[in-house]
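Certain chains of the assembly are absent from this excerpt, and the rest are unmoved.
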Amino acid sequence: MTTISIHPVRESAVPQRSKFPLNQWYVAAHSSELADKPVGRKLLGEAVVLFRIGDGTVAALEDRCCHRALPLSAGTVESCGLRCGYHGLLYNHEGKCVEIPGQERIPSKAKVSAYHVQERDGLIWIWFGKPENPEPMCDAPSYSVHSSPEYVYGGDVYHYNAPYQLIHDNLLDLSHLGYVHLHTIGGNAKLHMNAEMKVESEGDFVRVVRYMPDSVPPPTYSAAYPFKGNVDRWQEIEFRVSHLLIWTGAVDQGTDAMDDPQRGGFHMRGFHGVTPESETTCHYFWTMATNPIKDIEEVKRKVLEQTELTFDEDKVVIEAQYQNMIRFGPKSMIDIHVDVGANRARRIIERLMV
Amino acid sequence: MTTISIHPVRESAVPQRSKFPLNQWYVAAHSSELADKPVGRKLLGEAVVLFRIGDGTVAALEDRCCHRALPLSAGTVESCGLRCGYHGLLYNHEGKCVEIPGQERIPSKAKVSAYHVQERDGLIWIWFGKPENPEPMCDAPSYSVHSSPEYVYGGDVYHYNAPYQLIHDNLLDLSHLGYVHLHTIGGNAKLHMNAEMKVESEGDFVRVVRYMPDSVPPPTYSAAYPFKGNVDRWQEIEFRVSHLLIWTGAVDQGTDAMDDPQRGGFHMRGFHGVTPESETTCHYFWTMATNPIKDIEEVKRKVLEQTELTFDEDKVVIEAQYQNMIRFGPKSMIDIHVDVGANRARRIIERLMV
């Protein structure tokens, strides 16, 4: 066995898992990302290669050939494994090297680490357990919206040059809609800042609910749904450590109850998987589902277009915020009325990292 | 109050003011830069946002919302202050938060630092005092050329990836004109290297004067002024810690005395505000004024175009010089005859930083 010494700048040599909440399923990819090519992605500080073999099984391995360290994500997917692009070593979905071209004997050390993955409802989840017990303690979360006939959806993955918790903060406090997203899903700023907000939490779970009865529908809503005039509008945000579910929408004023899960009207249901890449960067896997009553493709297209614009705006704000936090160093921040939910989520994360 | 811990790479967390001469007015911006948008700029290691409110008052605040640290320079200017682009907190020109949308009580801690600024003759100056006495000890410098009817002028601000003193060196030694600016304001190289040079200094002030009697006018001069043949040419450089004033020009040979401030001929009067951004980078605020005797706009355009070319050439040289200084590390440099003025300026800066 050869150790080739390398030099400077190690990015994250010693994986520092304890910097993130462990014993959690995190989103590693959208199902749609894994077709015929491997995907290399750093998740919770670990360089992982994701791929789907011939029978549809998804695998996640250490992204490094055990021979000369080429990223396996630069290799090619075959029906029964992933082949390195340098000297052709073939790995199965468990990380075992099953072929070394030109060499009969395969050393027992010819293998790489494998991660637990589960595919559910269009999402690939990866489990990061605590070192003393790396086995999953439960199944990956389901997300029925993705398979519901009522909804159509689309999504994307964004790379953020900012720590994952800044995205939590952003999503748990939708009062920023009035300032950041004025022209899309926001609408009137004062309306948002003055909306009544209810915050509940239990265990590793935070729920923030805001109602804006008898309000003017924002541009995205009006474009997608034939509201008659003012609307009763709701925002329900559920924080679940590795992801958030946000159900926003509106009914014509005075029709359905805003807190009835069977309410009609216009719905936007967002899935937000926020997976740390490192302590200072993260991946943001989002989908947005909506319930068009006609012109399905057209409404879906418009809603996704507006969603993308909105999430682009958030990315600009959050990355600028983080750069400024770096620039000014640790300084205390004042809290205002909208921060209750975000602060509870921060306390949960802090507790889970012990 | 929440302290959100952040991670790596702090750029300049603890402002290290003592790295620069303090108790000085530095140029922060051209007046023309402050219209309806805020300007974010790091000055002497401090991240500052500059803006102009409805009554014309210019303000300079810490560029960081006290709520969640977004740069205030990403916000919007209103008639009576600057509003943060995330949750809408409004700050007045003294840095006091005067509105938190949706919240009645404004905590006393909701404020950011403000800097002393003065606007004079088309320039915005900012005072950086010593920690024990941050109050300005004098008014910001005037610069009458900008308001003189004899002159027309224009200018710009350049960002330099080089320490500010390398610009001082460059401006205090115009002998480089023959090598760096051969095709614009330079002309004959030997002429410059052999010109007689007089260096005077007193207090925090250095003056370098060079005369080139009976010489061929350089391309920029000939293009701008109907010289009859050879000229008597002068260069007067005044170093004043945070800025330099350079008055160059020429008269037809044998007419006005070169050292008479009332001399005629063709004038180029440069203002050079050199404001450190950090110890290794700086802002260079320059204007160039000239005195056309006809075709005013045309001459102004030409002079500014040539000036810009010239200053672009200097930037290339100085940034390459600095990269090479980094590459080679601290090595002694030999001095030659042209370095007298620059070395005096360096001794002044050194004295002022104690």
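By letter and in written order, the chains are A and B; residue numbering begins at 1 in each of them.
Basically, contacts are C-beta pairs under 8 Å (C-beta built on N, C-alpha and C of every residue); 3 or more make two chains touch, one makes a residue touch a chain.
On a predicted model such as this, the values are computed, not experimentally measured, just so you know.
**Student:** Because only 2 copies sit in place here, please give the count for the whole complex.
**Tutor:** Total copies of the sequence across the whole complex: 3.
By our rule, only the chains that are shown with their structure count from here on.
**Student:** Just send me the rotation angle from a CA overlay of chain A on chain B, rounded to the nearest 5 degrees.
**Tutor:** The rotation relating chain A to chain B comes to 120 degrees.
**Student:** Take the average of all CA coordinates in chain A, do the same for chain B, and state the distance between these two points in whole angstrom.
**Tutor:** Spacing between the chain centres: roughly 46 Å.
**Student:** Mind pulling up the chain A residues that touch chain B in the complex?
**Tutor:** 163, 165, 169, 173, 175-176, 178-180, 189-190, 192-195, 279-280, 317, 320-339, 343, 346
**Student:** Once bound in the complex, which stretches of chain B touch chain A?
**Tutor:** 1-14, 42, 47, 63-64, 66-71, 74, 83-89, 100-103, 107, 109-110
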